[in-house]
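With one protein chain withheld, the remaining protein chains of the complex are depicted in position.
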Amino acid sequence: MSHNSFGHLFRVTTWGESHGPAIGCVVDGMPPGLAFRQADIQAWLDKRRPGQSRFTTQRREPDEVRVLSGTMPGEHDGELIATGTPIALEIENVDQRSKDYGEIARRYRPGHADITYDMKYGIRDYRGGGRSSARETACRVAAGALARLVVPGVRVRGALVQIGEKRIDRSRWDDAEIDRNPFFCPDAEAAREWEGYLDGVRKAGSSVGAVIEINATGVPAGLGAPLYGKLDADIAANLMSINAVKGVEIGNGFESATLTGEANADEIRMGNDGRPHFLSNHAGGILGGIATGQPVVARFAVKPTSSILNPRRSIDADGNEVDVVTKGRHDPCVGIRAVPVGEAMVACALADHYLRHRGQTGRG
Amino acid sequence: MSHNSFGHLFRVTTWGESHGPAIGCVVDGMPPGLAFRQADIQAWLDKRRPGQSRFTTQRREPDEVRVLSGTMPGEHDGELIATGTPIALEIENVDQRSKDYGEIARRYRPGHADITYDMKYGIRDYRGGGRSSARETACRVAAGALARLVVPGVRVRGALVQIGEKRIDRSRWDDAEIDRNPFFCPDAEAAREWEGYLDGVRKAGSSVGAVIEINATGVPAGLGAPLYGKLDADIAANLMSINAVKGVEIGNGFESATLTGEANADEIRMGNDGRPHFLSNHAGGILGGIATGQPVVARFAVKPTSSILNPRRSIDADGNEVDVVTKGRHDPCVGIRAVPVGEAMVACALADHYLRHRGQTGRG
Amino acid sequence: MSHNSFGHLFRVTTWGESHGPAIGCVVDGMPPGLAFRQADIQAWLDKRRPGQSRFTTQRREPDEVRVLSGTMPGEHDGELIATGTPIALEIENVDQRSKDYGEIARRYRPGHADITYDMKYGIRDYRGGGRSSARETACRVAAGALARLVVPGVRVRGALVQIGEKRIDRSRWDDAEIDRNPFFCPDAEAAREWEGYLDGVRKAGSSVGAVIEINATGVPAGLGAPLYGKLDADIAANLMSINAVKGVEIGNGFESATLTGEANADEIRMGNDGRPHFLSNHAGGILGGIATGQPVVARFAVKPTSSILNPRRSIDADGNEVDVVTKGRHDPCVGIRAVPVGEAMVACALADHYLRHRGQTGRG
Partner (left out) sequence: MSHNSFGHLFRVTTWGESHGPAIGCVVDGMPPGLAFRQADIQAWLDKRRPGQSRFTTQRREPDEVRVLSGTMPGEHDGELIATGTPIALEIENVDQRSKDYGEIARRYRPGHADITYDMKYGIRDYRGGGRSSARETACRVAAGALARLVVPGVRVRGALVQIGEKRIDRSRWDDAEIDRNPFFCPDAEAAREWEGYLDGVRKAGSSVGAVIEINATGVPAGLGAPLYGKLDADIAANLMSINAVKGVEIGNGFESATLTGEANADEIRMGNDGRPHFLSNHAGGILGGIATGQPVVARFAVKPTSSILNPRRSIDADGNEVDVVTKGRHDPCVGIRAVPVGEAMVACALADHYLRHRGQTGRG
């Protein structure tokens, strides 16, 4: 048991605070023989990096990842082969800008973990949110880059499907659009509308929440184990562990509650390939906690950040009532940068379950 | 790691299939010295028991729980004192009615785990759903009864807040109403309306989903540990592990996505008691994965059961296309019986985190 | 994490006290499809049962094991097929003889866990040693019976190699002899000598210790994972968890310390089968925590029981100085009955590592 590790056979331990010298993770359980390059991991990190657009925080971090263990050089230039021993990944913190946080040292920003860290530990690293900072999510993305290699043929793709009260039109969903706009939005028209909208939110010094959808294809049937090793339960926990997440759903999710049994069940026929063929996917690819082989669909809700430029009533560590205003960096929608993080967390859950399933049943 | 256990310091392992001789659980980590009675556990089980009303399945199980280990007799009659060693609880299966399931042996009921168990294991106990049967939830409720004793002063209460598309009116919320109607509904007016509604659903041989809300008060601030031992992540996993659950949310949940930072943050003032006083609870009692001391509020969505009287298209284990009709027991809304189960899963998470927090920090 | 479970992918949870209504275990992770019979488990339990000879405790327990979950009936009579879900095994306690322990309720028997249970928990089940009783080892043996089926071709065999100061002559080792004498001793001549010796010890109201050796053949190379999932570390922990064990060694064990590098290394040549062939087995089948494919050899030391008929100076729970004399059942050498238990613990470690190795590497 560890409060700072997740997964079992594919196990990730992360460490590091926003303003410490570095952040990192240890990935334990990478199957021996898998090949990758530092550049592969770097590419996923670059997707996540702050300062990408005017809509995400302007902290300038190169987020250059170093691979410190667990590999041997492969035959080709830059190729690394996992040896089966733990892979340590490390990212230096470059742009801490301590002065941005000087005033905040003893104040509890509402909606943040400042007050609860003090309640729990009696001490906290207040600089940039310390361990609760979204900076740590770079470690998750790095680990996720390795996780993606574990299940042969799997593909994990995230998209922003809602921002504030604005939802995409699913009939206009185009995967190729996701990487073309600053929002990871699969609906080009919505993306255009969101630009003006978010500009307004940002200039007002305010923020909004978001909903992100993760689709994983190529998930082998059988992953996940009843009753307390369910794939969806682990996906839910992994996504809920991301900063600012307040809800998770699988397939039709909360909408399932409104449906009848007839409407919700995914009927089955035999396909031309002699394999079961589901006629729909309300289940989101998971039944009884076990993957069906269909795309796994998960959505999670990110609350609006409370680090806004408008004053909020709060207290400080000495019990004084104060107003809190966040100067410096301000993110109008932290949900945007959560997209690659959600992908990584789902990838890690799939990698873990792939190895566990293979362990118990010999299949996979 | 175990696929059939959850929790760490307060750890529950369950076993048993729908049609086996018994079901049971082992509760490991009960703090020594805590006192309880078999009757306490029995009371919570009776709340859950099938056959309570015409709206829940008509299987007649006395669900009488036996305490087989982990206690010494207390001074008072019937009193048991936990010794700190594992407490084994066992419940005999009495009313299996095998003939109800005879036809279903090789057929995959859509929306059920039948097909995925076969995909994973190559073998399954098809009688009554085997290990995937809701019968196992009796074990969770029994374990939850013990969990409720671990955190001094905690109270965990569940309520049905939505059935199909019908939501309660929160302004009419009355805790005392919850135990007075067959739905665990806190809105008396809604409860009356739901009777007729569900009667219609049942007679039509159909089913609907539901949303359940769990409120826990008396939760000490500090429970939960960043980043991968978060209280809300564990609550989410515990609730998602319940049969037919497709979504979980904390506090404002998915609604948070639609709010601004101003609207969503819970501002803080100093109370007359010299302690922090939150002006609202959009966070649902958890910030950064740690309890704030406010009520913990979680909701989960239960999909409509696919065991309905109307034929569904499916296949069988030999690859033949068939129609599946569920005869025998039929639940128009399985969400109703999930209320005590959700309570138990939240209680177990709180007990576990109470001990873990006390372990790492010495507080509690 | 659990104090009452061991193993990861093959995970065993035990429960039950000496004088409770029953004892049992839950075996989680049995690969689906494996076939066995209740009689198979029963046979291993019968080997362990008290009352077998005048040298082991005279408590009369039929130790009849019931299989309560996790299986489906196979084609043949009495055959059970594991479904991959947890298998609950239960054994009723029949012969508790409370009156034997009446005087001991508040006294701390020296060398027993009485005092430490009170120090830890502030409460203990004193009847028959409660949870610390060797009665619980029946659960281990039952779990071990299932574990033996997991690794194809593995065979785990224990033998008593030393009793008090008397060691066997290894040159007279005959496997077939092990089941022919009351000591599980592979040296027929030593077994004859030990009869008279132990009779004398028993009549003197005294006791002696023992050393047991476990040999496992058919262990696939590759089991065990550096650095903290080493096969020998888990075997050591499993054996050390048995009551009264004070030492564990692998291969040459403590004798290795006295050897030179030349004498201790197992040199390697190529066998006629084109596979590596070790010229010796000082390593006991494990190098760097990983199995070599050679027989795994482990030995453990069992201290003499302190439950003897001669008075010992001690105290009671109220702080009074008292003399403690154990009446009733008296075991002159508890090490004898530890032989099947040691086998079971090694079998469980091997099963667990087989699944873990297969999980991480896909081999097995």
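For clarity, chains are labelled A, B and C in written order, and residue numbers in each chain start from 1.
Operating definition for what follows: contacts are C-beta pairs under 8 Å (C-beta built on N, C-alpha and C of every residue); 3 or more make two chains touch, one makes a residue touch a chain.
Predicted, not measured: the structure shown is a model, and the values here were computed from it.
Across the entire complex, the residue among B:S18, B:S69 or B:T85 in touch with the chain not shown is B:T85. Residue in contact with the omitted chain (choice from C:I168, C:A301, C:I336 or C:L350): C:A301. Across the entire complex, the residue among A:L68, A:V94 or A:L279 in touch with the chain not shown is A:L68.
Listed here are the subunit A residues that touch the chain not shown: 1-5, 8-9, 11, 13-17, 20-24, 26, 28-29, 32-33, 66, 68-72, 81, 83-88, 120-125, 130-131.
Residues of subunit B in touch with the missing chain: 1, 8-9, 29, 31-32, 84-85, 226, 355-356, 358-362, 364.
For subunit C, the residues touching the absent chain in the complete assembly are 1-6, 8-9, 14, 108, 110-113, 115-117, 119-122, 131-132, 136, 162, 164-165, 201, 206-211, 221-222, 224-230, 232-234, 236-238, 240-241, 243, 246-254, 256-270, 274, 276, 279, 282-284, 286-293, 301-308, 310, 312-315, 319-321, 335, 356-357, 360-361, 363.
Note that only the chains that are shown with their structure count from here on.
Here the CA centre of subunit A is 27 Å from the CA centre of subunit B. Residue positions 1, 8-9, 226, 356, 360-361 of subunit A are each in touch with at least two other chains.
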